[in-house]
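Would you mind keeping the following structure in view while I ask a few things?
A protein chain is absent from this complex, but the other protein chains hold their places.
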Amino acid sequence: MDIIYILDLIGTFAFAVSGTISGTEKKLDLFGGAVIAFVTAIGGGTLRDLLIGSRPVHWITDLNYSYAIFLAIILSYLLKASILKYKKTMFLFDAIGIGIFTIIGVQKTLSFGLMPIIAIMMGTISAVFGGVIRDILCNRIPSILRKEIYATACVIGAILFLILDCFLLNMNVTISITILTIIVIRIFAIKKGWSLPVLY
Amino acid sequence: MDIIYILDLIGTFAFAVSGTISGTEKKLDLFGGAVIAFVTAIGGGTLRDLLIGSRPVHWITDLNYSYAIFLAIILSYLLKASILKYKKTMFLFDAIGIGIFTIIGVQKTLSFGLMPIIAIMMGTISAVFGGVIRDILCNRIPSILRKEIYATACVIGAILFLILDCFLLNMNVTISITILTIIVIRIFAIKKGWSLPVLY
Partner (left out) sequence: MDIIYILDLIGTFAFAVSGTISGTEKKLDLFGGAVIAFVTAIGGGTLRDLLIGSRPVHWITDLNYSYAIFLAIILSYLLKASILKYKKTMFLFDAIGIGIFTIIGVQKTLSFGLMPIIAIMMGTISAVFGGVIRDILCNRIPSILRKEIYATACVIGAILFLILDCFLLNMNVTISITILTIIVIRIFAIKKGWSLPVLY
């Protein structure tokens, strides 16, 4: 539980960094950049909480999420030049973020007594929806709808979690394996240029 | 009640088909097309449930909605060529969908003890908002905001439902008449090219 919580804050921080950087491309002002950072970091978990009926949403009663985001925004502004240089680091942060958020979303949905197939959907929504809102605000077609293996990695990781959850006793092992699986799929997808077929 | 439930699944299926087809125009990948199908099919009912405070949203605890959508996606992919040829069939499916969803939305809102004017709004939102989210995700101005008689048909059907509900005893008759009215208005609107005045 404790490890999950720390991972959650790390994922939030990572997404907030990538959100802030994303704002710089559209010439947003300081406030606009901060908004984009926020919605990227908490958008997915917020939609999941609204859909499964968890009230109020997770970051409203625990300020650590907000602090993680503020820290990410400030660091991003200060270290912008360096961050942009290390796009690969950014990408890795994002991959870690979706891995963590998927598994946390699956777990929370199951803890509400909902069905596994819904848990897979909610895990994926937790991981990718923040990026979808970010893209809508920046007036782009959400990249996850037409780019490489992204949400697919979350779906695979979520299914693996459900399978391992039936067999393994140690939850921490299950969590670690599934998060790592998502991250590894993402890295391979980028390196190998994997993508899903496009609809004509 | 039973008939309403089956109608609801049919409406969900119809909207998922039209959503998947819509995704093909923007060159989305398989996953992107599935997401568009989902939000088109459940977006309106989800917003209605969030606004009237129905927790959790309707499709979370009843997997039949998800199954109807998955079936629609698979069939759409397999039969794409034929579906695109019969655009009139598509349009009819969509008209049936908004008819059903409007009346279901009105009923559910009334069953929460809310006022008739709110029921009219929620019926209309149930019917049209899935399409609005679809258009936002595809980076278009939602077509219902500037095209033909669409939401107007829902509003008329919802008002008719409230009136008939005061006079008729048999709910099934009321439901059938009002759903048919919405469908007929839509068909005439398209055939005759009806539209609302544009704002200058």
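The first chain written gets the first letter, and so on, giving A and B; residue counts start at 1 in each chain.
The rule is simple: a contact is a pair of C-beta atoms (placed from the backbone, for glycine too) under 8 Å apart; a residue touches a chain by one contact, two chains touch by 3 or more.
Please read all numbers here as calculations on a predicted model, not as lab measurements.
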Using the definition of touch stated at the top, determine which of A:Leu75, A:Ile136 or A:Ile190 touches the missing chain. A:Ile136
Given that one chain is not shown, which residue among B:Ile4, B:Leu51, B:Leu75 or B:Ile190 touches it? B:Leu51
Kindly state which of the options B:Ile60, B:Ile96, B:Ile144 or B:Ile183 is in contact with the chain not pictured. B:Ile144
Hey, which chain B residues sit against the chain that's not shown? 50-53, 55, 112, 114-115, 117-118, 121, 132, 136, 139-142, 144-147, 151-152, 195-200
Residue list for chain A contacting the dropped chain reads 20, 23-24, 26-33, 35-36, 46, 50, 55-57, 60-61, 63, 66, 77, 80, 136-139
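In this text, only the chains that are shown with their structure count from here on.
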Cα-centroid distance, chain A relative to chain B, in whole angstrom: 30
